[in-house]
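Every protein chain of the complex appears in place save one, which is left out.
Up next, chain A:
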Amino acid sequence: MAEIVGAYFTSHVPAIGGAIHKGLQQEPYWKPFFDGYQKVHEWLAQVKPDVAIVFNNDHGLNFFLDKMPTFAVGAAAEYHNADEGWGLPLYKPFAGHTELSWHIINSLVEDEFDITTCQKMLVDHALSIPFELAWPDVAAWPVKIVPFAINTVQHPLPSAKRCLALGQAVNKALQSWTGGERIVIIGTGGLSHQLDGERAGYINPEYDTFCMDNLSGNPAALTHDSIHEMVRKAGTQGVEVLNWIAARGALGVEAATEIHRNYHIPISNTAAATMLMEPA
């Protein structure tokens, strides 16, 4: 039976990709952030996952507003990055795990999650940067992926409660998968930040700390706020914490063990955070 080795959570600010490209990891601005990944590297070398289930959000690369799925699941043999509008160097492609994708899709729909399935899906910085941070020096990614895209762009967004339930349903699907893979769960984005409006630059460490303190042992605590209240507390783009909540659900319903945390303000306009958890 497949084993879930744990979960890795990280911010995915586009500027991180620029810093990696320019080799700025040890510059004073970036060092407190990048130093938080040493433990991630050690942990991944130890638990050796070969599949990653990734919860992230598209930023107008794969999805436009003509068709905006609330929950989309990739079922492609490979996933490519493309020009996100800034002409930056492209990130490495990813190998998909189509059999596992369809297993999860079948299980989710049976559990009444009416997801959108994607046999083609471009992936943007929200998926690529967490991998660049986790495996900085590899020629090809050591894991195959099953990506989930959660709508954090166009309201109404799915509730935190629904995202947690989605993740838990993914966990149930993984429990019935008979392959021998070692699976890591990844949640990307956040934490608090706001790019748009007169409140641009808003950051809320108090709410971020609440989220990080509760995510491992009591993730339901993060589901009591409406999306509107989450925007108030986390900022318009801080609602990307929905990806973290779904990923936490996929780790299982039992309390998990936090084994690493790094939190740094600011990276670009964002409170940047990194966490690792293992199943109970």
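The working rule: a contact is a pair of C-beta atoms (placed from the backbone, for glycine too) under 8 Å apart; a residue touches a chain by one contact, two chains touch by 3 or more; residues count from 1.
We adopt the following convention: contacts and distances are computed from a predicted model.
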item: Chain not present in the shown complex, as UniProt names it (candidates "Protocatechuate 4,5-dioxygenase alpha chain", "M42 family peptidase", "SufE protein" or "Sugar ABC transporter permease"); value: "Protocatechuate 4,5-dioxygenase alpha chain"
item: Residue of A:G23, A:P156 or A:G180 touching the missing chain in the full complex; value: A:P156
item: Residue of A:A77, A:L90, A:V138 or A:A200 touching the missing chain in the full complex; value: A:A200
item: Selected residue (touches chain absent from view) among A:T209, A:T223 or A:S268; value: A:S268
item: Positions on chain A contacted by the hidden chain, ascending; value: 15, 59-61, 64-65, 82-87, 153-156, 194-205, 226, 228-229, 231-232, 236-237, 264-266, 268-269
